[in-house]
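Heads up, one of the protein chains got dropped from this complex, but the rest are sitting where they should.
Chains: A and B, in written order; residue numbering restarts at 1 for each.
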Amino acid sequence: MTDIRETAAVVATEPGATADAVSTAALGMGVKPLTPTKLAWRRFRRHKLAMASAVILLVIVVMCTFAPLFTKYSWNTLIRNPSGGLERFLHPQHGHWLGTDELGKDWYTNVLYGGRVSLEVGVMAALASTFVGTIIGVAAGYYGGWLDNLLMRITDLFLAIPLIVSLILLTGLPANEPWARTLFGPSQSVRSVTTIIALFFWMPVARILRGLVLSLKEKEFVEAARAAGASDGRIMFRHLIPNCTGQIIINTTLSVAAAVLLEGALSYLGFGVDPVKTPTWGNLLAHAQGQTQLLPALTYGPGIALVLTVLCVNFVGDGLRDALDPKQLSV
Amino acid sequence: MADTSLANLLQSSESADTRPALGERVLEIRDLNVTFKTEDGPVYAVRGFDLDLDAGEVLGIVGESGSGKSVTMLAVLGLLPRTAQITGSVKFRGEELIGRKPKELQAIRGEKIAMIFQDPLTALNPVIRVGKQITEALRAHHTDLDQREAMGRAVELLDSVGIPRPEVRVMQYPHEFSGGMRQRAMIAMMLANDPQVIVADEPTTALDVTIQSQILELLKSVQERTRTAVAFITHDLGVIAHVADRVQVMYAGRAAELSSADVLFHRSRHPYTRGLLASLPSLTGRTGRLLPIVGAPPSMLNPPPGCAFHPRCPNAQGKCAGEQPPFDPIDGDPKHRIACYFPVSADGPQT
Partner (left out) sequence: MLRFTIRRLLWSIPVLIAGSFLLFVALHMGTDPVKAAVHHNVSPEALAKYKHQLGLDKPLVVQYLIFLGNFFRGNFGISYTTQNPVWPDLRTALINTIVLAFAAAAVYITIGVAIGIISAVRQYSVFDHVTTTLAFIGLALPPYVFGLFLIVWVTTGYEHWFHTSQPLLDVLGGVYAPTTQGFDLADRAKHLILPVMVLSVQEIAVYSRYMRTSMLETLNSDYLRTARAKGISEKRVIFRHAFRNALIPLTTFAAIDLGALAGGLIITEAIFNYQGMGLYFLRNYAQTDYPALLPWMMIVIIFVVVFNLLADLSYAWLDPRIRLD
């Protein structure tokens, strides 16, 4: 706005300046408007905790994804001492930051590789459920009628059943039913756990999107688009969904945190990813519980990694919520 | 309409102070500044505003959204959020209100100075019965009243504002009332303690046009009966024509023009006021293009320097961007003041 002031002052003192010139100049030369994205980024930067969390999260993701760069062992390598015996229950020390477990596996390595899986499940489940949930929710909200009714009844039903129970029962399916094996993946695999979690997560997403679309549907810009001849699909994809992107992004982020927690719970109970196949933070915690008396680091490693990750994701989600304030983005 | 019962009612209620004499200055605002602390920086909602209100008159306060008209009166009552920084002086019958302790302000609100709000649907608590909300107002200031007596008064009050079957209505919830009736109920609630000043903040804006005139009539009759001072905030000049004795035009947190209603509609001098008048569609007379005021109201984060209106003003010249023009009398009439270096000529198209 300083620009207006300066320009107005400059224009006003020029000889021959007329009132019209001053006002038009002042009006015409506005400050370059910031795009919503830039505005959002600026607001996000202000949220210090979110910024710090984003950085920490990045570190965690990098370390887990590129685990081989950060550890020279594999998760199931058995550490042996020079005389060939197994190095079991080593205390945390240089070279073995979190010690070793009862079989001699390096725990720090396990936490890294475990993180890979936990994060993968979290992110993929969140993305898949958001994708499916958005499409169904928008369609239900837009078309209304039987589609909407069906959606509400189905989600009512599934949300009535306690989540953990449903998840546990479903994880048992691939072992017994071939169709479940093709649909979900092999029993107790990363793929099956991801799919099953996503199978429940799409429902709250759909309900939220449906609600958003219901309120947006009545706004003038939708009527205008329809009057201009836009097809239903076009309205949904080019007008409605873009106005929900803020909410969608926030939801997805928070879903990641929830999915990571859920995977942890399932794997802890033994229904999640099979520890024989690969570690995850959840099954590492279960493993550690048997050893707590001897080596607390076994619990703290995966425990703190999990809590820190979820915490950072939630802070980032909160920062996004501030940045993508619905008042700024939607009509 | 039971006008007599309202008058009786009001005469029978006690108040600690005596009512002001006709013409006595009840509200005096000097150099009021209200700044809001926000994430994006300070927002200067009210900048150096003066106002006088006398007993028995209706002062209309006109302005666009963001002109600061509501904020001013909310500041008077101390109803602004904690992010608001208020400086200046607001005197109610000689007593300074700025800086008073909350408990003291509570005694004044609802009893000496009452405020009627814009949207009665959101301004009334949706889960409490209307009668209870009225008795709450009564018993806050008359602690000797018990609930039964208070309820009786509430019924009388609802009756006095023209609500049929008040004994039934008093037990109902706000959403069971129609829009106009809700506003009547709000008025009844705020009049319950016989205030000396009524601030009406856009009371008819949220209502249908037909209901609007009913409510305006109600307010006028109340005011005529009780000779209360009324500050009527609105953006609608048509309403002003209906009810106001004097008019204060506000723009961007400052006073633009002050005059009697008659003078305003026939001999206004401020370009902004003229702009407002010119943009009114005329139901009689020639049809033509509507003349909106060019541009948009300024952002109060960074108000324009000098006269706030100059970016949109057809008369603006260099001086206008420099220093804020003083709010001085014009045309030799001390009751007619404007803040403008290059006022519009006295003649010209009017409404």
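Keep in mind that, in the parts below, a residue touches a chain if its C-beta (ideal position, glycine included) is under 8 Å from a C-beta of that chain, and two chains touch if they have at least 3 such contacts.
Predicted model, so just to flag it, every value in this text is computed and none were measured.
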Residue touching the undisplayed chain, where the options are B:F92, B:F117 or B:F232: B:F117
Full-complex contact with the absent chain, from B:V26, B:L158 or B:M189: B:M189
Hidden partner chain, touching residue among A:A67, A:L170 or A:V273: A:L170
Omitted-chain contact residue, chosen from B:Y173, B:F265, B:F327 or B:F342: B:Y173
Positions on chain B contacted by the hidden chain, ascending: 77, 79, 102-103, 106-111, 114-115, 117, 119, 122-128, 136-137, 140-141, 173, 175, 186, 189-190, 193
Residues of chain A (touch criterion as defined above) contacting the omitted chain: 49, 156-157, 160-166, 168-173, 175-177, 180, 257, 261, 264-265, 268-269, 282, 285, 288-289, 292-293, 296, 299-300, 303, 306-308, 310-311, 314-315, 318
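As a convention for this text, only the chains that are shown with their structure count from here on.
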Centre-of-Cα separation between chain B and chain A, whole angstrom: 49
